[in-house]
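Let me begin by handing over the structure; questions about it come next.
The other protein chains are all here in position, but one chain of the complex has been omitted.
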Amino acid sequence: MNSDGRMQQRLRHEAGALLEQDKVDRIIGFEPGSLKFTTTPLITKIKDDLDRLVINPFIVNNLAVFLPGLKGRIAIVSKGCDSRSIVSLIQDNKVSRDDLVIIGIPCPGMIDLRKVEKLTGKDRDEMDDIIREGDKVVIREGIRDEGYGITPDPYPLTLEVSDVLFDNCLACEFPTPQDYDILLGEPVASRQSAAGESVESQESRVESRGEGDSRAKRLQSEASSERSVSGLQTINYRLLTRQQRWGFWRKEFRRCIRCYACRNICPSCFCKRCFVEESEPQWLMPVPRWQENLMFQVIRNIHLAGRCTDCGECERSCPMNIPLRSLTMEMYNLVGELFNFKAGMDKDAPPLMTHYEQEEAEDLIR
Amino acid sequence: MGIKKIAKKDIGNLLHQWGKDYTILVPSTEGDTALTVHGSRFTVHGLWDGSDVNLDWHRNTVKPPKSNFLPPMEEMFRFQKGKEGHSIELPQEERRQLIFGIRPCDARSLRLLDMIFTDVYQDPYYLPKRNSAVLVGLVCLRPYDSCFCTSLGISPGGSDDVDLLLTDIGDEFLIEEISDKGKRLMELTAGLEDATEDDITKASEAKEKAYGKVTRKIDTQHLKDKLLSSFEDETYWEKVAAKCIGCGICTFLCPTCYCFDITDEKVKKQGARFRCWDSCAFSLYTKMPMENPREEKWQRVRQKVCHKFEFYPMSFDVIACTGCGRCIRLCPVNWDICQTLEGIRDRGGDHQ
Partner (left out) sequence: MTASDISDKHRFLAQGNVYLPHIMIIEKIIEETPGVKTFHFNFKDEQIRDEFTFESGQFGEYSVFGVGEAPFCISSSPTRGDHLEFTLQRVGKVTNALHRLGVGAEIGFRGPYGNSFPIDLLQGKNLIFVGGGIGLAPLRSLIWNVLDNRDKYGDVQIIYGARSPADLCFRYDLDAWGDDKTVDVITTVDRQESRVQSPVSRVEAGNSRLQSQESRVGAGDSRLQTADSRLLREGFVPQVLEQVAPSAENAMAIVCGPPIMIRFTFPVLGKLGFTPEQMITTLEKRMKCGIGKCGRCNIGDIYVCRDGPVFTYAQIKRFISSEH
């Protein structure tokens, strides 16, 4: 049994005990999704449901998003980033620590299916299995489609885990929950220290058991020609001119349909009524014009200053693949630089934007 | 009915010919995020830029073709205030559209939308676009695991709702004339070859095989009545709605959802009235100043499901779902309509 399996077993046991001993009213965790390699939130009061709880490399959602809407005592499954969101919600008085049992998962990072799709040339539903084995990810036999110009690939295919994790997982500073009542495994170290390796490993990125496979080579060269293998580009602002940035975001936000998934999936967007829905005054038109779409995102980001934990859910949920994390990261880094502050690290600290300290650089209100 | 074929490499020529009379819309990446978007390389049917259209690996678009008839935002009219008071100006009529490579399920969705947009009042924005458009269908050889069109009387090779139907038969597309409109278009099209018996056999085999690839099923029998009796089952709907985050993905990207908002914009003395997509999933959607009839999330989830599977059938005798699976595969929390419907069936008689 791998580490996920062991944690999963313990999780079911602990969650069952919590319900049985009436320590909590509800469990929030993950259960298998209805599509391959997906999971879905499980919010339940029923003990029998707990046999469906899973831990695997696809438990991507930040479950903290459900907390403000639920009453009673709750046990919540929490990865490193999720726990910081929970702490942040406690700081904002959206939930009480006393009502929570945090079941922590030391998180080795989540697998980005878009990266896997990109590297294998197969879609998610056409792969049989994606198995994580230590630092490798093994993709099992996909469906071989007959006769439409695509040469079947040799499988299984072994990939480096660092090539298929979400960008925010690769950049994660605190993979082990910051606050927990139960920790399901041994704490894991931040991946950041090993960041250098992933760059040089591009040559060996795609291993294949097939010999002389041209497709694998092609994939290899494609992958190395880009900064990131994910479907999204992470924009390094400091390398772009103002005009380039403007052009980039115009293009990206033209696709935005204003479905507000980025906002609704975000634990830090807890406002009952979002500024974008106000009609008097109407800050923004409800029409999905790129300028408005961009402004919505910019203002949302400002509201997230000191709250965003870089969980990556906004970008992940976007149906139009807009690289939202490029914006949130900018704010995340800015908050770190200006205030030496990281969100969700100390439940007793006041929220960043609600207090002022003498030594702050801004002297406007001193 | 003539059956022709065209080499894939000549598709560009074909579109050039058609482009003289139509705005050509092809599966497009909408900008250059040329990477997969939730399994699809294509976000929408967008303006053809004249380059090669490679549909070899084409899976359905993220945005449904309703975007081409009921756009996410649309100017209804402009207004201006002058000395004589307000004057109103209508937008110019757009060029007719040719949607190339539309899936049978999506073509059906337009037929479903026609019902609401012709009901009692003729919608003056949707209908002219719709009536003048040509739909060139493409047999769906690679349905997703989230697809369940066959449960709704749609086949991945279905030709009921398109004007022409293409089938990928290797290096060529088979082209079938389906409607009179399609026939007229074909008459004006040069450079097509007659299909051979062999081609036709290949295409029908491909269609049959595609049908078998749709493995996800829902049971629609008595569904309307089951939903009717579930209407007040708050416990069930609360359970179903618990993990929904209330975003607009499933409704905005549903090919048959049509809700819209009407909104004004004015700068100084002139402005415009717009309509843009809206969603029953949003908590403020039904909000009136003094009350909100759908205050709770479970009521909104119920509305979404019942509208498609109960209310639409009551009004138009047809389910407003094509089984395209977008709402399932694009949902950030994997909320699955099929599971909800299954749950309705299993809810049992004790509630009724």
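Going by the order they are written in, the chains are A and B; count residues from 1 in each one.
Criterion: a contact is a pair of C-beta atoms (placed from the backbone, for glycine too) under 8 Å apart; a residue touches a chain by one contact, two chains touch by 3 or more.
This structure is a prediction, so every number in the text was calculated from the model and none was measured.
**Q** Identify the residue among B:12, B:71, B:153 or B:271 that touches the chain left out of the display.
**A** The missing chain is touched by B:271.
**Q** Which of B:180, B:197, B:291 or B:346 touches the chain that is not shown?
**A** Of the candidates B:180, B:197, B:291 or B:346, B:291 is in touch with the missing chain.
**Q** Any idea which of B:263, B:283 or B:334 touches the chain not displayed?
**A** Counting the whole complex, the residue in contact with the absent chain is B:263.
**Q** Which residue among B:161, B:177 or B:310 touches the omitted chain?
**A** In the complete complex, the chain left out is touched by residue B:310.
**Q** What chain B residues would touch the chain not displayed?
**A** 76-77, 79, 81, 85-86, 88, 90, 116-125, 231-232, 234, 258-266, 271, 273, 275, 278, 280, 285-291, 293-294, 299, 303, 306-307, 310-311, 314-315
**Q** State which residues belonging to chain A touch the missing partner chain.
**A** Chain A touches the chain not shown through residues 279-280, 282.
Keep in mind that, in the parts below, only the chains that are shown with their structure count from here on.
**Q** Counting only Cα atoms for the centres, state how far chain A is from chain B in Å.
**A** Result: the chain centres lie 29 Å from each other.
**Q** Flag every residue of chain A that touches chain B in the complex, lowest number first.
**A** 33-36, 38-43, 61, 65-66, 69, 114, 117-118, 123-125, 145, 147-150, 230-232, 251-252, 254-255, 257-261, 263-265, 273, 277, 285-289, 313, 316-317, 319-321
**Q** Would you mind writing out the residues of chain B in touch with chain A in their complex?
**A** Counting only chain B, the residues touching chain A are 30-33, 35-39, 43, 56-57, 59, 62-63, 72-73, 141-142, 144-146, 168, 170, 242-243, 245-249, 252-253, 261, 263, 265, 274, 276-277, 279, 282, 284, 297, 328-330, 332-336, 338-339.
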